[in-house]
Structures are given as structure tokens and as C-alpha cells.
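Yeah, one chain of the complex is gone here, protein chain that is, but the others are all in their spots.
Per-chain numbering from 1; labels A and B assigned in written order.
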Amino acid sequence: MPTYNVTVNGQHKEVTVDPGTPLLWVLREELKMTGTKYGCGVAACGACTVHLAGIAARSCVVPISLVGSRPIVTIEGTIRDPVGRIVQDAWISEDVVQCGYCQSGQIMAAIALLKSNPNPTDTNIEQSMGGNICRCGTYVRIRQAIKAAAQQLRPRGSR
Amino acid sequence: MREIDSQSPAFNRRRFLQITAAAAGGVLVSLYLHLPAGAQTDNQTASTAFPPDAFVNVRPNGQIVIQVNRLEFGQGVSTSLPMILADEMDADWSQVVSELAPAADAYKDPLYQLQMTGGSISLPHSFQQYRKLGATVRAMLVATASERWGVRPEHCRAANSVVYGPLNQSARYAELATDAAQRPRPDKVRLKNPSEFRLIGKRVRRLDSRLKCNGSQRFGIDMDLPGMMTALVARPPIFGGHVKTIDDKNARSIPGVVDIFEIPLVRGKNWSSGSGIAIVADRFWTAKQARDRLNVEWDLSGIEHPDSSMLLGRYKELASTVGNVAVSRGDQSAIERIPVAERIVAEYEFPYLAHAPMEPLNTTIRFDGNRAEAWVPSQFQTMDQSAIAEVLGVKPDQVTFHTEYAGGGFGRRITLDSHVQREAAAIAKRMQGIPVKLIWTREDDVEGGYYRPMFVHRVEVGVGPDAMPAAWKHVIVGQSWIIKTGPPWETALVKDGVDSLAIEGAADTPYFIPNFHVSVHHPEVNVPVSQWRSVGCTHNCFVMETLIDELATRAKIDPIDYRLRLLPQNANKRRGTLTLLRQESTSWRHDLARNHAVGIAANEYHETDVACAVDVSIENNRPRIHRATVAVHMGLVVNPLTVESQFQGGLVFGLTQLMAKGAITLKDGLVQQQNFHNFVPPYMSDAPVAIDVHIVPSSEAPTACGECPVPVICPAVANALFKLTGKRYRTLPLTAL
Partner (left out) sequence: MRSLIPILIVVAGASASERVLTNTIQKSKAQISTRAAGLAAWTQVYSVLTHPRCINCHTATDHPDQGDDRHRHAFNVVRGPDGKGVPGLNCVTCHQSANSDAGVPGAPGWHLAPLSMRWQDLNGQIFSSAQVCKSLTDRSKNGNLDGPDLLKHNNEAALVLWAFHPGHFPSGNAFSQPPLTHEEFVTATRIWVEAGTPCPGTATAAKNVRP
């Protein structure tokens, strides 16, 4: 089994796993980081969303052999990021979560959106978040939270 | 206004049922107990069955840990139950921490005497219980302080975890707790007058948000123990199949595979049990690779190979004959005297539905040969614990059972056969000494049964000269998972061959319909089924509310007015929700955009009444729901924020039924769907863009919450679509408009 060097939330990690092991299971079982969730295994639900070199990636279909040197950021790492912090706080103030299982993935998708577009329209929100499943149905509150986060990201004094 | 006739003797929703749970040794349980109205000051007898120290732990640092006797699976009970207790306790809410209680007698539902989460009973059954617990702890703390100060307890007051004496003395709960715990428990405690509530009735944010937002909330599937192995099970492609031969050479050759062996698959009283192959490995991915390389020959003989189109034919045939009578009111031949032109004949088809909670099913067990420890995101702790004990050959109290946070449930995590836990126990028994986490993959879940059953309805409505229904003949066809299971559930729920779970929402309609006849057939089918959030109302409400809408359209009467006219004088709840709905939706209902239409639907579930209006247009040949307004009567509301979230979320969950690929179908015995690419639940764009929730103010005892929004959304949308397309939709899922 080969050994892979990866950077997760700024830290270097070494894992020895089968090359075809999805990044999701490397995170959860080798690195014991269970914030990234298994929901479907076929990239249909988004619960496994991480950032790879700043771009949202569904880790259940990314084999470890294809990660390379691209930095990985998971839900556990976003708290240290200013946008990540604002998004989490908005999620809390808007009381978004119910069971919470999908929310790591939702938040990672929302952070990717807001980092790229800090002032998203309703359409932007629906398009970026439109591929994440929430069985509890928190979509309305997710929309609200993204708008609240965008409000926080707006420079002071501007509308 | 119509006077309601005397209720049919065959079915009475509000009956007080007394049953015995044989296995539990003659425990008295009552279902649908009408709770005492009013949440007023009362001298309540403090329960000795619920020792306060099992529920509240005041730590020296001031933290107050409250045990929640339910599963938290999104419905917010891990916040709302502590709110109740903390309010009566006059605790500092910022110091409250909630934990999910393990399986124990103290945590059993006070009415059902089983530890369980289902039927939306959590708040209705535990409201008074948690009030009493909080008041009891407060009384003991105040008694301790007052004794120290030599004053009378009545001259003390408490607020935010501090007791204050008449002469400005003060003592923090943390200082008093140890002594207070030694005191005898008071026989009677005073409950607050609702005007004194500081938390109850307020929009209080959830306690579990932060952990769920930063990746640190542990769910059952996240369990990790030293030396833990992960197990998957290869199950037969048709329910009830058995292992015939197995070639596991390739599977065993994968490094990390520990063992591969056959286990029984228990499927309850109504379906054949079969067998499967357990694969135990050091990691999930290893186990999955091994399972993919397993060559199993299955014995699929001697079991039914269910097929959706064949079942449909069989069900339609049954629907054309009268079944076991659920309600028979008035004159059965009245419908025949109504001219054919004045009759509506409608046949409805509903498919099997998977629950598909986001967290796949799982159970972790460690068995040392004598004692076991289990970690389960369980909706049914008492029964799951018993089932694990049975498989392991020990007594239930030899199984320490931890309740883990669950990623959704919707009814999937409560089954009478505890089949997931039995699989895990069989594996843990074989792997004695090694903790094993059993995971069902998403494919296992979608293909694995325990669905909302398939249903067919045939309804004949005779329209009277006043445009009101003059006769109603209704046949319902669908499986029961309660029949044959014996006490307590069959005794409580099945009467005269009628499973009340199949008829709720139709047979107990609040509308006055004379000559009302409802009967039911419960075919036996080799597909395990179970309760899907709001159970019988998932299909019955769709039928009732689309037919009522059709009658309203025929009568050229506004759909809300028509429903109001159909209500008897005493149907105050429905009248209240419809009135509030009208009031709160007036602004947009009369200002609809072009090509938009309104749809209305209402439902009562376990004494909670809900009315809903939706604003719908058609985009890309699918319904686009711009807005939903909901009015709900659920008695006293503990946390309006929880209610708002539950109703917003529940409407979306209900929309699963409308999704083009929101169905489980079988062909020649095989389930045709495997994952979210072909069992497709609602995504954000399928959900209403905006949902506003309005609560009818009430001081009555709290009634159901979590399941109540689910039934109304699909009929409301279908009714709106009719206005846009002129078609009545009677077959779900909605594949084409």
C-alpha cells in the first residue's frame, strides 16, 4: 500500500492506504476526522463536501491517489477562516440545523459560494446550494443564513 | 352548521385504550390519552418513577446537565425538553447542557412505558413530566437554602440558578446541589402559572447548533472505539432469501478483512426471515471492497417475488370490493340513490417510499461474553436493547445502551423487529471482545425495505343537491406491519381487522360527511414496511384533501369556505386553523402573479390541526412552489422557533411524495432503486422558496408537532396544479404534469 502526503487544514499528514480509497474515508477513518459525512457515496448528496485547492469537491468520489498536493480544507478547518466563521455564526443565529448530518456539506458549499461571491442573489444561492440534499428540509433557513452571512461580509456602511 | 352524528362504534379516534404489554409483565399503557387541558398552577404529585437525579445534574461549576428521554434526530427535542425543565427549575439557561439519556426505566415514556421516540409524542407525553421534574429540583434547592438561612421556603424566590432569601441572602444552585440531593423528594410541587414562564413559549435557539456546524457533533455512524472493526452485510436481492453457497476467496484476500460469516436476517412477524453474509474488516472501505468481491449464490425459492405492477393490479381488484369495515355511518346504500352524474369516482395510487434519512443506519456493539455495550441512534431504546440482549443470550440489563444523536429518522429507526440491532448483535457475538460497528450503505438503505407501504384507494363520492358530499364510500388497500405482532401494538392499533395506522386522516375526518363508509384490505406482501413520518396521513390526507377540493371546485365555492361549511359546529380546531390561514395568506392569495395558482389542504394528526396554502406555478414542467403559508393549532407551544423549523422542514419532507423519482418500485422481486440518483428526494429548488408558519394561540396541553406538516403539502400543491392544468393528480409520484 502506498503512502500519501496530504495537507489537511494546513497540517501535513501521511496516510498509507489503497490508492482507490476515497478521500472521504481517508479523512474519517485514517485521520479520525468525522465532520465530513457519508451520505450516499455517489456524489449525489453533498454531505461529503470538502475544499480541494479552494474548490468544492465531493470527497466520496475523489480517490486519494488523485488528491496530489492540493490543500484539503474540511469543516473542522473552516472555523479558522474568516468567511467560514461568519457562515457558521449565521447558521447558528438563523437556527438552521435540525438533525445536522448534512450541514457540514451545506456549510462547505455555502463558504465556497460566499468566497467567490460575497453578495449572491437568490438565484446564485439556489444554484450553488442546489445539489446538496437535506432530508430535514432546512432549505428555507439555509437561504436565510447565507443572506445573513452576506450581510456580515458586506463592507461597513454599504448596502 | 351541521351536527355530527354519534361516532361509529367501530372506530373512535379518541378512545382510551387500556392494554397490557405481555412481555413487559402487565404494564398498563394507554394510547391517545386525552391530556388534562390547561397548563395552570396545580398541585402536581411528584412522580417517584422519575427520580430527579436521573434527569438533572447540577455540577459544581454551575453547569446543569439535563437528560433527554428521547432521540434527537432533528426535531429539536434536545432543546425543548430541557427548556421545560429549566423553566420550572428557574435555571440559568446559559448553563444548560442536554444529553441523550441511555436506555433505562427512568427514561421510559410516561404513558407507553417504553423508551421510544415516535408518533410525535415527545412533548405531549413529557411536557408535564419535565415540568414536574424541574419544579421538584427547584423545591429541593429552595428547601436547602431556606433551611440554611432559617427562613421559610415560601419567602424565598429563585431565578437564573440562584435562590434569594427575604433578607437579600443568595446562594447559587451549584453551592446547594450536593445538600439538596440528600433531601427527601417532596410529595407535591407547585408548577408555574403560564404567565411566569421565562423560557416556555419563547423562540429559543437550539442547544446543538454549534457542534453540528463545526463538524464535532458525533452521530452513531461516527463512533470510534479502540480496536473497533466495521461490518457490512451482504443481503439477498429479494426479501427473505437465504444464502445458498458462498465463494469468499477474493473477498478474504483483501488486507484488513477479519472475518466473513453467515448471519440470520430477522424481518418481523409479517415477512420471511432470511440470511445474509457479514463482512468484518478494519475499515469501512475495506469491508466494502470485500463485499463487492463476494460471490454469493442466493436461494430465492419459496418466497414471494413482489412486483409493483402485479401488486397494483391485485390492489385495484381488492379496492373494488368492500374490506374490513373501519367506519360505517349512516346508510350504506345511499350512494346508489345518487345519480351517476352526481358522483365522483376516484382511484388513487401511492408507491412504496423510502425514508432515506441522511445518516445511514448503523449500530455499534461490544460484547465481552457477559456484558454488552451498544451505541445506537435509536428511536426505540427499550425494544432495541431487548433485541440485542436476546441475540446475545443475556438479560436486557446486561446491555448498557447509549443513545446517539441521529442524522434524521422519519420513522426508519423504529421497527418492531429491531432488525438492524439484531444483525449487529449477531456480528458482535461472533466477534466477542471486539467492538463492531455495523453500517448500512445508502444502497442497503434504499433497497432494504421497511418502506411506507404502497396504497390504492377507491372512493365514490355522491354529491348532494347542496353541493356537499351526501355519501362517501371509501376502500383503502395497503399492508399492515402491526397485524400478527400481538400485544401491545396489535392489541392497541388493530380492531376488527382494521389497522388504525392505515386509516388515520380519512376515517377520522373532522368534516361532516353523512353516509360515510370506510373499509380496508391489508394484503400480505413480501416487502417489509413501517411508519413513514405521519404514517396513514401521508396518503389519506392526499385523498381527502384533493377530493374535498374537487367538490369545492364543482360547487364553485372558495376552497377555504367550502371546508368551513363542511365542518360541524364543534370542530373548533379546524375552524381556527382555516381562519388563521385565510388571515395570514390574504395578502398574497389575492395578489398572485400571472400563471400562479393557490392550493389549500388541511389535516389533523394526533390532535394537532394544520392548514396550508401554497402559491404554485409551473417551471420546466415541474411545480415551482413560491410560497407556503401554514397555520397550526397544537396547544401550548414550548418553543415557537422549533415549531417554525419543524413545519418548514416537514413540508419539504412531505414533498418527497411528489418528486418525479420519489418512489420505490419492484420488478420480479428486485427493488429498482439504489441511491439518490434514482430515488431522488427534494433538493432546494424543489422546496418552497419561502414558508411562513403561524400558530393559533392556545393554553391547552401541547399536542403533536414533528409529523404534522408532512401530510398537507402534496395535496395543497396538487390542488394548485389543477387550477393551472385542469388535471386532477391521483397517482404519485408526480412524473408528468
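Here is the rule we use: a residue touches a chain if its C-beta (ideal position, glycine included) is under 8 Å from a C-beta of that chain, and two chains touch if they have at least 3 such contacts.
This one's a predicted model, so the numbers in the text were calculated from it and none came from an experiment.
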Neighbouring shown chains of the undisplayed chain, as defined at the top: A, B
Which residue of A:13, A:85 or A:115 touches the chain not shown here: A:115
Identified contact with the non-displayed chain, of B:653, B:683 or B:729: B:683
Contact partner of the left-out chain, one of A:41, A:84 or A:137: A:41
Contact footprint on chain B, counting only the chain that is left out: 674-675, 677, 680, 683-685
Those residues of chain A which, in the complete complex, touch the missing chain: 20, 22, 41-44, 49, 55-58, 60-63, 66, 108-110, 112-113, 115-117, 124, 127-132
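Everything that follows uses one rule, which is that only the chains that are shown with their structure count from here on.
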Chain centre separation (chain A, chain B; CA means) in Å: 29
Interface residues, chain A side, partner chain B - complex: 1, 17-18, 21-22, 25, 28-29, 32-42, 44-45, 47, 74-76, 78-79, 88, 91-93, 95-104, 107, 122, 126, 129-143
Contacting residues of chain B [partner chain A, same complex]: 72-76, 205-206, 208-219, 221-222, 224, 255, 283-285, 289, 356-360, 405-410, 441-443, 641, 645-646, 648-653, 655, 675-677, 681-685, 687-691
